[in-house]
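A single protein chain has been omitted; all remaining protein chains appear in their positions.
Chain nomenclature is as follows: A, B and C, assigned in order of appearance, with residue numbering initiated at 1 for each chain independently.
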Amino acid sequence: MNIDSIMTEISTLGEAKIPTPVQKKSDGTEDISFVSDLSRVIIEVDGSRISQMLKKSQPLPSFELAGPRKHIFFDPSKLKCALVTCGGLCPGLNDIIRSIVLELHYGYGVSNIFGIRYGLQGFIASYGHNLIDLTCEFVVNIHDRGGTVLGSSRGPQDIDDIVDSLERMNTAASRITDKIADRGLKIGVVGVPKTIDNDIYMVSRSFGFDTAVDVATSAIVSASNEAEGYPNGIGLIKLMGRHSGFIAATAVLAQQDVNFVLIPEVDFDLEGPNGLLNALEKRLAERKHAVIVAAEGAGQKYFESEKNERDASGNIKLKDIGIYLKEAIITYFVGKCVDISIKYIDPSYMIRSLPANANDRVFCNFLGRNSVHAGMSGRTGMLIGHWNNQFVHVPMKLIAEKRKKVNPRGSLWRSALEATGQSSLKND
Amino acid sequence: MNIDSIMTEISTLGEAKIPTPVQKKSDGTEDISFVSDLSRVIIEVDGSRISQMLKKSQPLPSFELAGPRKHIFFDPSKLKCALVTCGGLCPGLNDIIRSIVLELHYGYGVSNIFGIRYGLQGFIASYGHNLIDLTCEFVVNIHDRGGTVLGSSRGPQDIDDIVDSLERMNTAASRITDKIADRGLKIGVVGVPKTIDNDIYMVSRSFGFDTAVDVATSAIVSASNEAEGYPNGIGLIKLMGRHSGFIAATAVLAQQDVNFVLIPEVDFDLEGPNGLLNALEKRLAERKHAVIVAAEGAGQKYFESEKNERDASGNIKLKDIGIYLKEAIITYFVGKCVDISIKYIDPSYMIRSLPANANDRVFCNFLGRNSVHAGMSGRTGMLIGHWNNQFVHVPMKLIAEKRKKVNPRGSLWRSALEATGQSSLKND
Amino acid sequence: MNIDSIMTEISTLGEAKIPTPVQKKSDGTEDISFVSDLSRVIIEVDGSRISQMLKKSQPLPSFELAGPRKHIFFDPSKLKCALVTCGGLCPGLNDIIRSIVLELHYGYGVSNIFGIRYGLQGFIASYGHNLIDLTCEFVVNIHDRGGTVLGSSRGPQDIDDIVDSLERMNTAASRITDKIADRGLKIGVVGVPKTIDNDIYMVSRSFGFDTAVDVATSAIVSASNEAEGYPNGIGLIKLMGRHSGFIAATAVLAQQDVNFVLIPEVDFDLEGPNGLLNALEKRLAERKHAVIVAAEGAGQKYFESEKNERDASGNIKLKDIGIYLKEAIITYFVGKCVDISIKYIDPSYMIRSLPANANDRVFCNFLGRNSVHAGMSGRTGMLIGHWNNQFVHVPMKLIAEKRKKVNPRGSLWRSALEATGQSSLKND
Partner (left out) sequence: MNIDSIMTEISTLGEAKIPTPVQKKSDGTEDISFVSDLSRVIIEVDGSRISQMLKKSQPLPSFELAGPRKHIFFDPSKLKCALVTCGGLCPGLNDIIRSIVLELHYGYGVSNIFGIRYGLQGFIASYGHNLIDLTCEFVVNIHDRGGTVLGSSRGPQDIDDIVDSLERMNTAASRITDKIADRGLKIGVVGVPKTIDNDIYMVSRSFGFDTAVDVATSAIVSASNEAEGYPNGIGLIKLMGRHSGFIAATAVLAQQDVNFVLIPEVDFDLEGPNGLLNALEKRLAERKHAVIVAAEGAGQKYFESEKNERDASGNIKLKDIGIYLKEAIITYFVGKCVDISIKYIDPSYMIRSLPANANDRVFCNFLGRNSVHAGMSGRTGMLIGHWNNQFVHVPMKLIAEKRKKVNPRGSLWRSALEATGQSSLKND
């Protein structure tokens, strides 16, 4: 992806017919600086890498800048918009729903806005979920509660069924549909990537992450107080992060009471001279208490042999690193005849269901409104991302099946190590 | 216990020698109204029960009012005080430690104040725990953190060892000790009853309870958001309360998003036409989501047969009503081929380790200072309680092995039922 | 007021026709213990005062216990209820509105519930305020925000106009109105006393007070940090309390960073050897910083001479003790050539407009529901109060024009003095 290739992509977009006066002056003139379709944010900011590219005459890769466009692609009076939330809860979902509805209504005059209930299930008639009519009155206070007013669900649904459903919703807007069909696009799809884990490739920050870290610090304080409260007290917290340890590593910096932090990106051993259990024993001998934070995806190597174990009901057994660690620690110290007091805290459901904090509210407001601007301008197949402090359009293809990871040699992990004081927990 | 009998008890206390100028005026005169030893708070406030007692010429039972006495029993310059915290954490422990130390120091001029580490273990030399010197500087900010700066531990220790240890600490204060011995009392012991569950007999409120309810509401909000977020979503929260459901019933009033509340005092069935599972199924059919709060002591009848089950390590298996309910609900709906999404939240460790809220801080301040007043005036074998909005002296004998319970026909439980809308969950 | 006289009053109430099945068992039978009209809570709990009364054969004064009655006085299907909120904001107003509406609807089946807009103005047609139809849907989440959904206003309105308005609202319910008229009662009026200052006579606690203290502690922390942050730093906070210092004295216990607390009940001087300014100067010399909390009604003697001063618009000049103290302190230290850094914080509007905390939510729930029980049972001219940990009926006549005060020789003020360490600030 480079400037030229994406510009080519942009040139395939039609000329819009309807101006978007986001704000009118009292004399009726427009007073808003639209974003030019040529505005781009370069991706790479490392001076030496840029020098290399320039020496090789490579173009500098960049993202399209998000924001309102002077020309829009859809007729607001006929447009039908559908919003859907999928997967796990994340602080800020209602803020994004709210800002999309308000921007569509007040910014563009769109009044047909539907909420799809319970994720992709809502598209499938057989589930019998009704649509929600998303009015401004409906959304005005929804950000005061966590979760999602639309509901969500996990798991895939038949894609043909979903497209059928979208078409049925659009039958009354045939002319628009025809126009879109002429251009080979059925319907515009703009995403706001949701993962509390903050592990979206090419997106520097995902919404809800800041709130998650904020609240995770409470769990660390609790674990620390429990640990200090008993002889050989151990506080063990499992935090979110299936594939990346951003929440764990950042929370450890925000609340510096942690002695060991375990993340998926950095291997560790339990046994052996450098292993966690030995290090923990030393720590207890010296300081009488210890606090451990584990991202849920840490230490998955310990579950490899269990892959096919199933419980009585036929479900695959949960591979929960928190419970695994708790039991391993108990067994170890029982074997050593050392009395310990271990307290295990899993705050995940309490974190992801909370309302967004102020920082995430502002962030979600920009994400929601920019997704409307992108959709109204005819963009499709893209996400609203955040890169170099700018909101940008990120092609969905670009980020598919890639993940952002904590760099084990970068400043976040280095600082996390400094904050915990932990050494490598890996035997050679 | 009645007015006369307790007055008799009071008359056995010696005449104190040392005045207690809690506050001096600028001219050096005292300006404080001491509490008279005759001040009492009657226990019964029900008009008709009082009428009956009076008709039968029964004395009205009462507690001694807490507060500073004009005469004190110990010489502050020679007194040694030891503070110990036992059992589970509870919001407010550090506030009480702090207020005791400040009152002893500034109110009475006591400077030998020791903290016993890790509960009763700290009295037993073989554990090797050092004492903490509790100065005003040490305690001034301790209430900003939860837990206990002294540490705690569970389990009994040999009582003779403890008394030996106390005697060793007191060797330098022989005259005082002699004086006490003359009266048949070795050492004064004043307690501040600690249970977050608020189930102390004859004590209307125990510290930390208010904070616990405060924070439990967050867990209910989370569970509610999780439940509403998914088709057939169920939020299940276990709250503290081994023998009584005060936290559960009160939290349900504070955050009225709960549909079923289960407490130890009110029996319920899982199976059968009136059972929880059936009621839950109806609720989901009507409203698509449900929130359940269970006190940890609820439904213990389901564990009676398991009494002697032990795990591989020889430990008695945990009888966790939260996990039991979660599995029973999953099994039930699997059997009915109904897809549900259940989220189980156990916030106990996150609640009990937090700092006290403002209300509990004020309460702890009074508890701590009144325990000092009681001890300095020579009281022993008593607790500082709260009754009819007064701080009172409650004899330890009175409350031993009794527990306060939620009255299933009282206003708290009636209001909890109104707030949840639940019917009886008991088959006839 | 004593047991007999109030029982006589009760006997004037008619026999109700309609049972109140607050909760039905699955078999249709009622399962609720109604409160007997004979249940009373004695007011005095001081043992010696009770002894004196009994010796003189005086009856023990008592309040009627609040709660649901077996017999009710109004036909729920025809009843019209109007709710109105008057005066300043207070945390918990929406909780009370909510619990009244839910109890009327679910507990008694009342469906005509109206909200009067903007206090007593809403009764006066000329203001043009519409009624609000208070449905369960409308109120279900209103407690998530502070303030009052009904709106409020200050100042009296013509009482005849108000009664006219109530009669117009009731024209459709003539039979009920007739019935009431027969008994000489036009309409039942039940109050929930509102004052964040907690100064209602014969009511041990008013709603919103706990939240107010909770939040006031934040202001104290801020003032303390500002004071410690600068050489001769002074943090000055004005807290609510026009006639009584409960919020100030309690907040000072909840956040013990305060050196001087000033309340209306305890006189103090600014000038002179014992005056505040001299004491403040000593404090700064010793510790370099100081924190002062003043209830808004403290030191009003300094405004007596200003009584008739008016500003340009003809309004009486505000007599703000906070600003007065700030200026007096600045002038004093300018005169002494001492550089100080004073920061004045007035958090009143930020406190009174917040949502209730968990404790107040529970309290408001009981107040609201008990006011419904009282009204439905035909009580009128009474308030729902809280006394000796029970909810009770307090006759309006009893409390009119009296106020609860902080006892300058009681335990609250004694503890506040201990917490601040301040001496008397009064010259002889």
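Quick notes
The criterion applied here is as follows: contacts are C-beta pairs under 8 Å (C-beta built on N, C-alpha and C of every residue); 3 or more make two chains touch, one makes a residue touch a chain.
What you see is a predicted model; the values in this text were computed from it and never measured.
Among C:E64, C:D197 or C:E226, only C:E226 touches the chain that is left out of the view. Among C:S152, C:N274 or C:N359, only C:S152 touches the chain that is left out of the view. Residues of chain B in contact with the chain left out of this view: 141, 144-145. Mapped onto chain A, contacts with the missing chain fall at residues 3, 22-27, 31-33, 38-42, 45-48, 50-51, 54, 60, 62, 67-68, 102-103, 106-107, 204, 210, 213-214, 216-217, 250-251, 253-256, 273-274, 357-359, 361-362, 365-366, 369, 388-391, 409-411, 414-415, 417-419, 421, 423-424, 428. Contacts to the hidden chain, counted on chain C, fall at residues 89, 117-118, 121, 127, 129, 145-148, 151-153, 218-219, 221-226, 228-231, 233, 313, 330-331, 334, 341, 343-347, 349-350, 353-354.
Criterion: only the chains that are shown with their structure count from here on.
Here the C-alpha atoms of chain B line up with those of chain C after a rotation of 180°, rounded in steps of 5.
Measuring from the averaged C-alpha position of chain A to that of chain C gives a distance of 45 Å. Averaging C-alpha coordinates per chain places the centre of chain B 28 Å away from that of chain C.
In this assembly, the C-alpha centroid of chain A lies 41 Å from the C-alpha centroid of chain B. Residue positions of chain C touching 2 or more other chains: none.
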